[in-house]
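One structure coming up, written as structure tokens, with questions to follow.
Missing here is one protein chain; the remaining ones are kept as they sit in the complex.
== chain A ==
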Amino acid sequence: MTVHRPEGLSDVFMEPTEAPTSTPPTLPTLGLVGWLRWAWRQLTSMRVALLLLMLLAVAAVPGTVWPQRAQDTAKVATYISDHPTTGPWLDRLGFFDVYSSVWFSAIYLLLFVSLVGCILPRTKVHLAGVRGRPPRAPRRFARFPAQGSGSVAVSPAQAAEDSVAVLRRGWRWLPFVPTYRVDTRDEGGGTWSVSAERGYLRETGNLVFHLALVGLLISVATGQVLHYRGQAIVVQGRGFANAQVDYDTFEQGTAYSPSSLVPFTLRLDEFESRFDPETLQSRDFTAHVTLTNPGEEPTEETIKVNHPLDAGGAKVYLQGNGYAPDLTVHDAAGQIAFSGPTPFLPQDEVYTSRGVLKVPDVSGDQEQIGIVGYLLPTAQEVGEDLYRSIDPQPTDPLLVLSVWSGNLGLDTGVPQNVYELDEARMTQAIDADGTTVTLYVRPGETVDLPDGLGTLTFNGLPRYVALDLRHDPALPFVLVFALLAFAGLATSLFAPRRRLWLRFAPGGAEDTGRTVVTAAGLARGDDVGLQPELDRVLAATLAPTDDGPPAAPRGPTSGESTP
């Protein structure tokens, strides 16, 4: 279906950018400038925009097919080692960093260049259109999608004036805002014409939408440069100070300096959790914290999922929670080699949690100690020496641990994951009968470590929260541009844009003394309301000029407005 394109109306109302592509330039005479101009025209044509849009859609897909570094580095590493031939190639081609890859960026950047190249000229035309007069009536009305005619017993000038009054009338619910901008012209020979146009908002909305997308992209990019984000684990009763050293992970944009972190402190006073008693699904998590901004009194705050806390220009999100058994290890010499809470990571709905305790600072030449194991918040014995957790709440906590000794490998210079034990230079403790040693420890208990390594005391079971701290000064801009884009989009899709023309000519031989009225209408895109509106205007213009509402609907045609 092609939109009807009557003569001589190639302005912003029509599709303007197509002409250049349909005339292939003569290549030899082009020269560099010519080529550039040609390339620019291509790039800013609708056809290429369409192509780039589809490319963008296709290019976004691999990011869900292959694991992405930005989300899960470990998964990517596993994938590459599982696929030794294809893996490295996919890596080189950016399939594990799709959304920051050269090709993905190239597509959206080209798309935005195309968008700007397309929109700026249109903005200019539109501004001129808004300031100028509605376009003069075309000579012939025959090929327009909406038409009408009639005659009236007043002079052409008078009839034209009547129609202007009809067109200027506002909406029924907004009577003071005229629907149409109207322009009257004397065409000579006693003939008058009236041009009317409405719906400048439609084009305005369209331009706002596209420009807002550019604004959105720029805001997002600015945020990337100025942001920081970090994770910190805070144990009940302990504090967190907002400095880079206190973060477990910290990542910043190129223009952010960690020295400008606001030095507030945060203490986790209490953590509340609630679970459904039957399904054991989580129902509520609340962290009660004390926030101390520099130079201010401490305040009590809460952080919940969906309710982050604002602190020092950053937002603090409750991202996870768990248990951090408070443990003390005495070495063989009886010295305290380790003491403090150790966060264990929950593995399932009932908070079966895995943790690692690394004890490098043993006295003398004793071997270093590594302890690995599970915490069961509510332990139930399901077999001989076989336990599982049946409830996420700590009603009967139990630690199930195995013990290693040797060299923890902490001084090799290779950064270590605190939740993994590097077993390369360690040996696991075994019994006299050759089975591995498993320790079962309940709160308050102290057990001997095997092989005379020392003792382990389970002092208590505080909770911890995993907090995400994020600062992005561009956030309000992102939101504003997104909403602008939305508003522009809705306007451009739903505000009708129409042009109506009426011509008033002195009647010929049969109609002497009367004025022959012809009318035509044009809309942008498909507009089922066009013909009914033309009919309405025509009817009101032709109606005897009494004071009744001339906008009497004419039955059959207005019924077409809905399919």
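In this section, a contact is a pair of C-beta atoms (placed from the backbone, for glycine too) under 8 Å apart; a residue touches a chain by one contact, two chains touch by 3 or more; residues count from 1.
Note that contacts and distances are computed from a predicted model.
Trainee: Would you kindly match the missing chain to its UniProt protein name, picking from "3-isopropylmalate dehydratase large subunit", "C-type cytochrome biogenesis protein CcsB", "Phosphopantetheine-binding protein" or "Protocatechuate 3,4-dioxygenase beta chain"?
Mentor: The chain we cannot see is recorded in UniProt as "C-type cytochrome biogenesis protein CcsB".
Trainee: Which of these, A:83, A:140 or A:307, touches the one chain of the complex that we don't see?
Mentor: Answer from the full complex: A:307 touches the omitted chain.
Trainee: Which is it among A:285, A:387 or A:440 that touches the chain not included here?
Mentor: A:285
Trainee: Could you please point out the chain A residues that touch the chain left off the display?
Mentor: Against the left-out chain, chain A lists 1-5, 15, 18, 46-47, 49-50, 53-54, 56-57, 60-61, 63-64, 68, 70-71, 98-99, 220, 229, 276, 279, 281-285, 304-308, 315, 317, 319, 468, 470, 475, 478-479, 482-483, 485-486, 489-490, 493-494, 525-526, 528, 562-563.
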